[in-house]
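The structure under discussion is supplied below as structure tokens; questions concerning it will follow.
The other protein chains are all here in position, but one chain of the complex has been omitted.
Note that the chains are named A, B and C in the order they appear, and that numbering of residues resets to 1 at the start of each chain.
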């Protein structure tokens, strides 16, 4: 596997994220992934809002997660994000969520379609592909 | 104060509603009020979706809540709802949330504007006023 | 595959579940699965609260979901739930979420460990195994 770039988003666990037992509720990790994706696209210069204004959306069509250590209230956590696949009308993100001292809390992935305003699959804009490629963990599958 | 009708919405507390300390997170009570309002309007024959399709929205412009006993995971709770004010372009709801054995958990209110698609205040539709009036706790303030 | 029982939990989509674009936010489907699991265990006669009081917990260690049609505000939806694996200290649930007229919105799974108060894996109580078995989609993997 070739070297690739990783994007890091930092966040603080709030009471709103937690549930009974003093740890983060399992579905909230997907909120964390979404916040990280939003931060990543904005940093690339194409916020989801910009893309939506241009007629593109990236709905989640599949997601999964593995839970290791439970994150707790007030912890500072890091969401690391990269691409595991970048196809013509689809892209996959990989994620690792770690504590500030790099213990693994969660890893997961989300798969997104690229769609137009009528929810039809469309080719990911070339300018975006160019900016995403350095974050791709393996040679692109552009079939 | 004259007699008035009250609408009751029943729900079950889920892990998603709770936080550290094994009780419902304070902001989630407002989710419960919203679910009760939606159920109420649907029962009146005008779901918020129907109203939105007809060009009306009822955004919250003020809300408040008082917390008594904390609701807990898996509790069956009752949200009682009525109107405390019904004006030309504004309406106020009162709420009590109680346990199945009628202990008071929370009471609160929400104030809503009636707006059109351009977010301008408009008169509440007459057919809706008629159906809402029996739930009004005091003589209507129709100024 | 042998015949098996399925548990059905019904719910109504609220504004709190939705996001930009007038559809349910992707992570909220996992809230729906959790509400269905809670309802299922309670119906079996062993609520998660009861089990927790007896020293057992069932933390999610893996989950995944596939999104088909987006659920929308005010829709009445059905969460169907069954077991896809029932091992000594681990159990997997399968789920389908469908509209009232049986169009598939989402399917997914959650994997749970059975743990004690110190978060160590323990054998699923026999009385629970007996009640869960009819919902198992395939011959039990009791390895």
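By definition in this document, a residue touches a chain if its C-beta (ideal position, glycine included) is under 8 Å from a C-beta of that chain, and two chains touch if they have at least 3 such contacts.
Because the structure is a prediction, the values reported are computed rather than measured.
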item: Omitted chain - touching chains that are shown; value: A, B, C
item: Identified contact with the non-displayed chain, of C:73, C:93, C:106 or C:135; value: C:73
item: Contact with the hidden chain (one of B:28, B:46, B:72 or B:96); value: B:28
item: In chain B, positions touching the absent partner; value: 21, 26-28, 30-31, 34, 57, 59-67, 70
item: Chain C residues touching the omitted chain (full complex); value: 15-16, 18-22, 25, 27, 73
item: Residues in chain A touching the chain absent from view; value: 12, 14-16, 31, 34-35, 38-39, 42, 47-49, 73-74
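Note that in this section only the chains that are shown with their structure count from here on.
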item: Relative to chain A, chain with the most remote C-alpha centre; value: B
item: Rounded Å distance, chain B centre to chain C centre (Cα mean); value: 30
item: Distance from chain C to chain A - Cα centre to Cα centre, in angstrom; value: 25
item: For chain A, residues contacting two or more additional chains; value: 21, 27
